[in-house]
Each structure stands twice: as C-alpha cells, then as structure tokens.
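Omission of a single protein chain aside, the complex is shown with its protein chains in their original locations.
By letter and in written order, the chains are A, B and C; residue numbering begins at 1 in each of them.
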Amino acid sequence: MKLEGEYTFDGTREDVWKMVRDPQVLATCVPGTQNLRMTGENEYEGEIQVRIGPIAGTFSGRLLVANEVPPVSCTLTVEGTGKVGFLKGRGDVALSEQGASQTLMKYTGEVQIGGKVASVGQRLFDTVSKSMIKQGLDKLNEILKTSLA
Amino acid sequence: METTLQNVFDLAVTVNGTRYEQAVEPRILLSDFLRHDLGLTGTHVGCEHGVCGACTVLLDGEPVRSCLMFAVQAHGREVTTVEGLGTIDHLHPIQEAFQEAHGLQCGFCTPGILTTVKVFLEQNPNPSEEEIREALSGNLCRCTGYQHIVDAVQLAAEKMRK
Amino acid sequence: MKPAPFEYHAPTTTEEALSLLAEHGYDAKILAGGQSLIPMMNFRLVQPAILVDLNNIPDLAYINPGDDGGLRLGSMTRHHQVETSPLVAERAPLIHETMPKIAYPQVRSRGTFGGSISHADPSAELVALSVALDGNFRLRNRDGERWTPAREFFVGLFTTVLEPNELLVEASLPPMPPHSGWSLKEVARRPHDFALIGVAAVVTLDEKGLCQQARMVLISAGDVPMVAHKAVELLKGQAPTAEAIKAAAEVAATEDIDPSSDIHATAEFRRHLANVLSRRALEQAFQRAAENK
Partner (left out) sequence: MIKKFIGKRVMRNEDPRLLTGQAQFVDDVEIPGMLHAAFLRSDYAHARLLSIDVSAARQHPGVVAVFTAEDMGDDWFPGPPLVSPPPTAKDVTFHSRRQVPLVKDKVRHAGEAIAVVIAESRYIAEDAVEDILVEFEPLEAVVDLEKALEVNSVLVHDDLESNLAAQMFQQKGDYEAARQQADLVIQRRIVIERGAAAAMENRGIVAHWDAKSQHLTIWDTTQAPIPIRNGTAARLGLSEHQVRVIAPFIGGGFGPKIMMFYAEELVIPWAAKKLNRPVKWIEDRRENFYATTQERGQVHDVEIALSRDGHILGLKDNFLHDTGAYDPYGLTIPLNTQSHDMGGYDIKNYSSEFKVVFTNKTIVTPVRGAGRPQGIFVIERMMDAAAKELGMDAVEIRKRNLIPPEAFPYEHKIIDQAFAPLIFDSGNYKAVVDKALDMIGYDKFVKEEQPHLRVDGKYVGIAIAPFVETTGVGPYEGARVTVEASGKINVATGIGTQGQGHFTSFAQIVAEQLGVEVNDVRIVTGDTTEFHWGTGTFASRGAVVAGNAVHAASSIVRKKILKLASKVLEAPEDELELEDGQVRVADIPQKSVSLGELAVLANPLRGAVEPGTEPGLESTAYFGPQYGATAFGTHAMILEVDPETMMIKIRRYVTVEDCGTVLNPLILEGQIHGGVSMGLGNAYYEKLHFDENGQLLNASFADYLVVSATEMPRIEVGHLETRSTLNELGAKGVGEAGAIPVPALFAQALENAFHDRKLEILEMPLSPNRLFELLNEEKSR
C-alpha cells in the first residue's frame, strides 16, 4: 500500500531535522514504543505495542535510517514482526522551509503487511496507518513546540 | 484437555430439555461445547467469525451464533439445537418442508437455517418471499442458491399455519 | 481459530463490574454482546488477559422514555429489543428504521446498543446515528459518572473518550423537534455487509419551510463518524431546493469526509457514493420534514 502526505511543523528545518534524527524522540511519537536500542550506525531495534481499540499486538522490529541529506531528507525503513503478522515500511521524508519558523514535511512511502493483520484486517489498514501517522506527527510537533517554548 | 485446565467454571445449562452440568474453561466456544463436550454434532461450524450462520442455535428461544458465545455464557440458560426440533421418525414441519422442497443439498448449513427459520416463523407466520430472504441473510448456503430454501420456508409456514 | 486463554469474570451488578475495571485497567476487556469482539478473539487478533462479561447485569438492559420526550437506552439492550420496541418506533423512527439493516438476525439477538457504541467502529450505523440524533452518553466509573455528547465521544478508530476504568451505561437520545425529517441511506456490497458509505441525516424546517437545523453524519467515511459540518452550514436558513441539496451533498463528499481505500472501494469511489447518498438522504429527510407538519 502506498502512503503519501505532508505536515507542517512549527519550527525551523534544523529543529525538525534534529528531532527526526533522534530515535528517542521518534520513539515517543509512536505510542507503545519500548526498549529502543541502537544496534549499529543508523540502525535501531525495539518493540512497539500497537493498540487500536481492542486490538493490541506487540511487534519487534528494526528501524533503519538511510540516504541522509541533513537537514533536508532521509529514508526511513521499518520492519516488524509479531503474533498477528508482519509489517514492512519504507518512507522518503523531505523537509523544506516554510517561511521563517515553519517546516513542511513531505513523505512518500510504501507499507507492506502480511499474516493475520493483512488477511482479515484489510478494511482497517488504510484508516489505521493514516491516523497513526497523523497522531505521530502531531505528537512530534507538540514536542517541538515544547522544546522551543 | 483436563491436563491444562485453569480457571475452570462449573456450567449448568439446559440443552434441548436436558440439563447438563459440566466444568468448562471459559474460552471454550458454545459451538465447541455443544459439539464436542455434549456430542450434539448437529450444530455445524463453518467460519467461527459470525458470518456463515451454520452454528446458529436458539438461546432462550432467540437465534444466536454459537461460535460467538462462550459456553460459560450459557450458564443457567436454555439452548435449543437442531437435535431439539424433530427426529428422523417424527420430523418437525419445517424439516418436512425442507425435505419436500429440496431445501438442502450437502446439508451442512441446514441446521443453522432450521433453527433460524423456527424463530422467524414463530414471529412471522405468513412471510413474503422478500421477508424470508431477509431472515436468511445471516445464513450462507453454497449449494442451493437459496431458492429451494425459500420455497421450503413458504411450505413450512403453510404447514405450521394448519 | 480458537481464542487464547483469558481470565473470566461475570459480575452481576454494575458496581461489581466497575470495581473489576478499576482493578484491572487496560488488561481487562469488556464483553458486551461479543459480536465484534469474539470474532477478533477467534482470529487471535485480540487476546485480552481478562474479560469482564456484562451479560449477567440485568439492570443495564432497558428502553425507557426520557423526560424530555426522548429515549433512555441501557447499554446492554440488545439490538433485537431496540428493533422491536414500539417506544423506539414512536420516539426514534430513524433508529427503528435502521435496526433491521444492522448485520443479521442472529447478531441482532446478541449484539448490544452500548457495545456497538463503545466499539466505535466508524462503519457501524448506531455510532453514526447517535451523533446524528445528538445523543448523550452516561459513563460511569467506580467513583462517579459523567455525561458526554455523542459528537465528542468518538475520537478515533475503535477509540472513544472512555477511560479503561469507565463503562458506558446509558444512552440518552433527545426527541426530534417538530417539523423534522430523517433518513439513512447506505450502499453495501451485500445488504447486510458494512456499508461502503452510509449517510444519516436529520433535518428540521422552520415555519417558512426553510432549513432551521440539520445534522448529517457519514458512515465508513473516516476514522470516526464523520459529521458533515460544512455541508450543513450551506443549508441552514435556506430553502431545501434540489440545487441547495445538490451543492451541500457535493461539499459533504469533498470537504467533510476523509474516506480510506480498501479492497471493496477506493477513497474516490467512496467520495462519489458519499455525494450520491448525501443527496438522497437529504432529499428524503427534507421531504419527511415537510410532511411532518
């Protein structure tokens, strides 16, 4: 499935970049992320507990950052597997300045799901990914605003 | 199963007029309890996610999916399965009608349809074809294309009005 | 497809249930009718550690007249009870008309009003209807209760304002004002499937026959029941002409919703259907309002 979207942050491009490149900050934006640890340069491992209403599942997985062009763009790759299936995503993130104090993030990517979540949960998948991305980015923006305040 | 039972409940339930008392694990589905604990294998299991309707039984006279209930939830209640309708020698009028109208082929979905239809005809003794099709909307049948089932329900309604 | 093990509690009073929720928090899952939860448990998509079964609490199942001329529905009231209630037919005709469209007979004899609302599936009819009818929900925990309007209750996919220790105990549906009309239009692959799109509309005309009040909520059009705010704004104070309705439907479909794609319908097709059904729902609702003088 393809994902595409944009989001405007209330901060400069450097501030946003710093945040995006800080896995601990990223982790706080994905609700349920636990035990994030660095396993190599630009490579992290951890567990994420996804909770969508009654559906709760733990995925253990990897996060990779590649194609870094600070503070402009990078590629994030996420892989996770759990009891309910697996998830693999790749997203290209690009930041551009939007006036003096705002930054526009554009992202395009693809998500692959497999196993139970794919076979019986497809109805929800688009909605879930859209809302998780939005929640995550809202949270990021909040953190950004707090840190700048 | 007895080797790993934790959290066991003492269940007392009346099925087709017979009272059963048995210890069950709470996660056991009513469909499995009826089939495998009580040996009432007339209730069939086709999807275990509440769409096909093969497992329909009556709970205190209301049609329910027995795959979407835990057996413990039937505690103190009355369950009617297809075995509680008629016998081979004395078919219930609905069963007679299904034989006469050829309302079944492989017969797998049939028990769930019979139980559904029983309540439906009690509530609506003179239904239209459209009402019958609506009433059957929660029962999938892959063999008959439903037409002879609809005919059978009409015939059953006639028989039961007499 | 057998559920994973869980610890089972079957309280017989609301207080007992609330204590269990207070004690177990996120680990506990409430079992109402089970018609959405148990399939997910059978698929093992959901593996709650603890189930608190509300089916043995008779006090939660009732349909009462509200003092305001509306309805009070206990959260464990079965769909079938609502479907066949003369009081519901009289006081909430939109609900009455919708009930037979919800799932199948066997699911309606088990599924509950409060369960459907708390599950907060944006494809569920009652979720949208509760907003369209401007309902209120009474939520209780061990220490007290609060009321939340339906329009603020749903916050995301399967997600509501309910805290883990809280229980939806009652829904209150106000009466529709005089000169009101209603409609529910849905398109589903098979009549009893989740709607690809559904539209619930409730409108009220003033003395001059102009649109005084309107609420339109779209089903399967976003992660929550989607309220067509902008579309409705266009109609307020206007005569419900074919042109006005058409324009409002267009806005509803383009600006008020955020539909997703799935294997049955792309977001584009959903927007198209939202446009068509919004128009049809508004037409029917206004016509009924005009007849309900």
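Quick notes on this one:
FYI, contacts are C-beta pairs under 8 Å (C-beta built on N, C-alpha and C of every residue); 3 or more make two chains touch, one makes a residue touch a chain.
All values derive from a computational prediction rather than experimental measurement.
Put simply, the missing chain touches A, B, C once the whole complex is considered.
Considering the whole complex, the residue from B:Val45, B:Leu59, B:Leu121 or B:Leu155 that touches the absent chain is B:Val45.
Considering the whole complex, the residue from A:Leu64, A:Leu104, A:Val120 or A:Ile143 that touches the absent chain is A:Val120.
Considering C:His9, C:His96, C:Arg140 or C:His192, the position touching the chain not shown turns out to be C:His192 (whole complex).
Touch with the chain that is not drawn comes from one residue among B:Glu62, B:Glu78 or B:Glu100, which is B:Glu100.
For chain A, the residues in touch with the chain missing from this view are 1, 81, 83, 85-86, 88, 112-116, 118-120, 122-123. Residues of chain B in contact with the chain left out of this view: 1, 3-4, 25, 27-28, 35-36, 39-49, 51-52, 54, 81-83, 85-88, 91, 95, 98-100, 102, 104-111, 114, 129, 132-134, 136-137, 139-150.
By the touch rule set out above, chain C reaches the unshown chain at residues 1-5, 39, 43-44, 187, 189-194, 196, 263-266, 269, 272-273, 276-277.
In the analysis below, only the chains that are shown with their structure count from here on.
Set side by side, the interfaces B-C and A-C show unequal numbers of C-beta pairs in contact, with more at B-C. Centrality annotation: C (chain centre taken as mean Cα position, compared with the mean over all protein Cα atoms).
Chain centres here are Cα means. That of chain B falls 29 Å from that of chain C. Chain C has its Cα centroid 32 Å from the Cα centroid of chain A.
Annotation for chain A: residues touching 2 or more other chains are 120. Residues of chain C in contact with at least two other chains: 43. The residues of chain A lying in touch with chain C in their complex are 52-57, 83-84, 116-117, 120-128, 130-131, 135. Looking at the complex, you find that chain C touches chain B at residues 1-8, 10, 34-35, 38-39, 42-43, 51, 53, 55, 80, 100, 103-107, 109-110, 190-192. Of all residues in chain B, only 6-7, 9, 25-27, 29, 32, 48-50, 53, 56, 59, 62-65, 67-70, 72-73, 75, 116, 119-120, 134-135, 137-139 touch chain C in the complex they form.
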